[in-house]
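Working notes, beginning with the structure itself.
Apart from one protein chain that is not included, each protein chain of the complex appears where it belongs.
Our next item is chain A:
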Amino acid sequence: MQFGIFSVGDVTPDPTTGRTPTERERIKAMVAIALKAEEVALDVFATGEHHNPPFVPSSPTTMLGYIAARTEKLVLSTSTTLITTNDPVKIAEDFAMLQHLADGRVDVMLGRGNTGPVYPWFGQDIRQGINLTIENYALLHRLWREDVVNWEGKFRTPLQGFTSTPRPLDGVPPFVWHGSIRSPEVAEQAAFYGDGFFHNNIFWPADHTKRMVELYRTRYAHHGHGTPEQAIVGLGGQVFMRKNSQDAVREFRPYFDNAPVYGHGPSLEDFTDQTPLTVGSPQQVIEKTLSFREYAGNYQRQLFLMDHAGLPLKTVLEQIDMLGEEVVPVLREEFAKGRAAGVPDGPTHESLLAAASEPEKVTAT
């Protein structure tokens, strides 16, 4: 199972000091967070993609390329790459390029994006969000698998005799996670292709996550990629820890109360009851995270949001130290214990390369 960090990349004032980091500070902080993730032996770092303030990461492969040069093991990913408003040709090129530079330590999570104006800013129509997702990915999928592509679709200029370069490293396209919170169509898309499904559950109750993951698993089997238990599932989580749980609550409360997403709404106590947010001791984080398996089944990737709500970098790095030293080693051990035989690990370039060189299996799609 893979554990990692995902960052939204928001520039949020620290409510306890009123200080807002500069864009440069925030960008460098994201890099420091990624390097810390590698240092404490986490597996994945993923960055969001946004095209409006107060967010900084508009150019994920630039950032990930820089991190790739400074790390050895970390898998570099996104959370999410906008499949609706980015040109699929550019996604194919950018991530294949990154794959070569990072020696294969790359995968990508595709998402629709929910900021209305971004669609018209990039010449698209939000009402076509699902159709853009379907068509653009169909093209991306071919660009990474066919050397010469002829293409005609509804949303982009036709391609005749087009070759996306560089070709994917070792002929193995980056693994794709389809990220969704609410759209059954996206779970269906992930299932259709036999790709991964990431449910960003951090602001949602367990029963909702359960429904979406079950749908994906059922459809994964329907499309002939394996049993429902073999489907590739990723989940989010967000935590704040101190050795003593009361200290964690006391320190995090002003951040919670003013957080951009849920602040000025429910109480910290209600929100931690109803969603994956855990504020407490490392042991509480372990227990809560292990409980995800009860409704999502055995899964492959767990990403934590650590740099939320305007927490200062120093605090975030301390949190990642605790995550890497006290939480994840226990999670690895415990998750491995209950794991049914035949449940795959999170895909990596090496595992996909090995699978590709096996004699071809007949699959009904």
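Heads up, the rule we're going with is that contacts are C-beta pairs under 8 Å (C-beta built on N, C-alpha and C of every residue); 3 or more make two chains touch, one makes a residue touch a chain; residues count from 1.
Note that in this section contacts and distances are computed from a predicted model.
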Quick one: the chain not pictured, UniProt calls it what, "FMN reductase", "Glycerol-3-phosphate-transporting ATPase", "3'-5' exonuclease" or "ABC transporter permease"? "FMN reductase"
Given A:Arg127, A:His264 or A:Lys337, the residue that touches the chain left out of view is A:His264
If the hidden chain were put back, which of A:Ser58, A:Gln274, A:Ser291 or A:Ser357 would touch it? A:Gln274
Touch with the missing chain holds, among A:Glu23, A:Asp103 or A:Glu152, for A:Glu152
Which positions on chain A touch the chain that was left off? 130-131, 134-135, 138, 152-154, 184-185, 188-189, 191-192, 203-205, 208, 215, 219, 223, 261-266, 270-271, 274-275
